[in-house]
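Taken from a larger complex, these chains appear in their original positions, while the remainder are omitted.
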Amino acid sequence: MNAITPTSSDPVLWQRVHGSFVRQGLMLHLGARLVSVQSGRVEIEMPYAERVTQQQGVFHGGAIGALADITAGYAALTVADPEFEVTTIEYKINFLAAHQGGRLLASGEVVRAGRRVIVATAHVAHIDEQGQRKDCAIMQATIAPVPKTY
Amino acid sequence: MNAITPTSSDPVLWQRVHGSFVRQGLMLHLGARLVSVQSGRVEIEMPYAERVTQQQGVFHGGAIGALADITAGYAALTVADPEFEVTTIEYKINFLAAHQGGRLLASGEVVRAGRRVIVATAHVAHIDEQGQRKDCAIMQATIAPVPKTY
């Protein structure tokens, strides 16, 4: 169903993000998968399943929000100092259309990397079983570097 | 662990929200539970579990956001016309502190009920095993009534 191969031009960066990603109980539970990692840019996808739906059978806004949040957060992580993790201070998301089936592909991008605050955006697209892509949601997020505790 | 009994002063209102709530794959999957329903106010809780954590072991921002989102949404549903469901247009959430263990209790409240747009806020508190309550997150959400399709 999904021919995307995880990629990064930088194995160290990939390992940094992947090492954090697999520790996320929520993301594993929702079936999310890391797709690509570059400096300042990360992609994560989430296939459609009953566990990510709301009451009318489409992708749940909460699942879309969680996916966009971590995608923006991992984009931020790629530009944070190596001994830091990141934490989301706040985010805002607009839902553009409801979708059923297929999968979501979220792309996070760093807009400004400050020492204390990183601003990132995320765009979530829906890709149906035929590969057609449509807008799903957009996010602006504010992220802080924090000391890594694991 | 949790002595709260589901309550509403209005059984019809309770049934309306509960009937939608149990159709939410995501919420059931995350272990969320409807706590109280009043006109313009809804409470939903979510116990701590591995499935709602992030990489450092605390509640995942995505799970907190999903919980706050549906709590604001169901508060909106209590004031929407009976033949309508609601959909979230957008929301913004600020995370106030990280928490581990215990449970989250989200309270949603309608601030303005327009014909086309409903504005609601949600407050998420963390309640630890000893019953101590601390702030976790605050949300502002914009919600639209939409025709019910089930």
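Order as written gives the chain letters A and B; numbering starts at 1 within each chain.
In this section, a residue touches a chain if its C-beta (ideal position, glycine included) is under 8 Å from a C-beta of that chain, and two chains touch if they have at least 3 such contacts.
All values derive from a computational prediction rather than experimental measurement.
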Number of copies constituting the complete assembly, 2 shown: 4
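The definition used in the following text is that only the chains that are shown with their structure count from here on.
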Size of the rotation, in steps of 5 degrees, that lays the CA trace of chain A over chain B: 180
Intercentroid distance (Cα basis), chain B paired with chain A, Å: 22
Interface residues, chain A side, partner chain B - complex: 20-21, 23-27, 29-30, 49-56, 60-63, 65-67, 69-70, 73, 85, 87-95, 98, 149-150
